[in-house]
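Below is one structure, written out as structure tokens, with a few remarks after it.
Here is chain A:
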Amino acid sequence: MSGWGPIVAAIAGLVGLAFALACEPGEAERPPGTEASARDERLRVFAVAYPLQYFAERIGGDAVDVRFPIPTGIDPAEWSPSAEVVAEYQAADLVLLNGGGYAQWLERASLSRRRLVDTSVGFRKRQLRDSGGVQHAHGPEGEHAHAGVAPMTWLDPELAIAQARAVADALITVRPSAAVHFESGFAALERDLRGLERRFAVAAQELGGAPLFFSHPVYPYFIRAYDLNARSLHWEPQEVPTEAMWAEFRDALAEHPARWMLWEAAPESASKALLERLGVRSHVFDPCARPSESGDYLDRMRRNAEEFESLEVNRPPPSSVE
Partner candidate 1 sequence: MTDVLFLAWRYLAHYRVKTVILVASIALIVFLPVGLNVLVGQSAEQLTARAEATPLLVGAMGSPLELVLSSLYFESDVPDAIAWAEVEAIEDSGLAQPIPLDARFRARTHPIVGTSLEYFDFRGLRLAEGRRMAVVGECVLGARAAADLAVGAGDTVLSSPESLFDLAGVYPLRMRVVGVFAASHTPDDQVVFVDVKTSWIIQGLGHGHQDLAAAGAAAAVLKQEGDLITANASVVQYNEITPENIDSFHFHGDLSEYPLTGVIAVPHDDKSGVLLMGRFERPEVATQIVRPATVMTELLDTIFTVRAYVVAAIGFAGAGTLATAALVFLLSLRLREREIETIVKIGGSPARVAAILVSEIVVVLVLGAAFAGVLAVLASRYGSEAIRMWITS
Partner candidate 2 sequence: MVQLCEVEFRYPVGGFALRIPMLEVARGESVAVIGPSGSGKTTLLQLIAGISLPASGTVTTNGTPVNLLDDAARREFRIRNLGLVFQEFELLEYLSVLDNVLLPYRIHPGLTLDSDVRSRALALAECVGVSNKLDRKARKLSQGEKQRAAVCRALIAEPKLLLADEPTGNLDPDNKQRVLDILFEQASDSHSTLIVVTHDRDLLDRFARVIDVKEFHAERVKS
């Protein structure tokens, strides 16, 4: 009878072992983070401006997950993300800044300096003062203006390349193992931007200093880059200018006999018609500040180049309408 002892013990041991194994977390019960970490292999990059998002996507390709979480229909200049969205920015591996005070909400947000990449740091001295904003004075500090430097540096392909370079450098610093990948992404982007640069330069040369109007003062870098004889207004494409604005414009036109007005977006047909009557043709030059269904940054800049190239060909005689 005593010979049964070890056998019973062995069976009991096996049953116990089976139970223990059954209770072990199986494949399906793995904590959710395990699988997610594989996806997190991609660098999480947050941008504060659409062109930076585009640059990072071009440079990083599949290795990065780039976000610019602006809701549709919001002007990036006026966008201020909620604290919850800022918390998402906090969680990013890199936050791409345009620098020069673009995205003023950054001034009020808590972000880890280590993860901030100021893409304009390479051309601080070439930044332009913004003409917008209201100065005010109250209290002992005296006068101060809520205005920084002009944004939209990316409208100058030369500066865009510098910003893209900064993005590439930052990605390489964070993930040196993917340096070759990032460098080839950057090289392709740089080629495209250089192509744009050449087209704008040729077109500007053909323009030969002819006066132009821009509907809004967001183009100073573009104007400076190609030494354009341009003046900026404060007109919104979706609003027909008031009588007073027209009067002001006619005075300006007398001093600055431009034949073209470049708009941020297609203007109201009334505005367009009135301008035509003054011998000024409307063109659209997309500042590419926000994502659009009409194409990515490069598509839209190429369309801008086409529009810009078309100025010379379509030039109507200034006196023909009068």
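Quick note on selection: all candidates are chains of the complex that A comes from, given by their letters.
The definition used in the following text is that contacts are C-beta pairs under 8 Å (C-beta built on N, C-alpha and C of every residue); 3 or more make two chains touch, one makes a residue touch a chain; residues count from 1.
Everything numeric in this text was worked out from a predicted model, so none of it was measured.
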Exercise. Out of the numbered options 1 or 2, which touches chain A in the complex?
Worked result: 1
Problem set entry | Sites on chain A touched by candidate 1 in the complex | 80, 82-84, 86-87, 89-90, 104-105, 107-114, 133-139, 141, 143-146
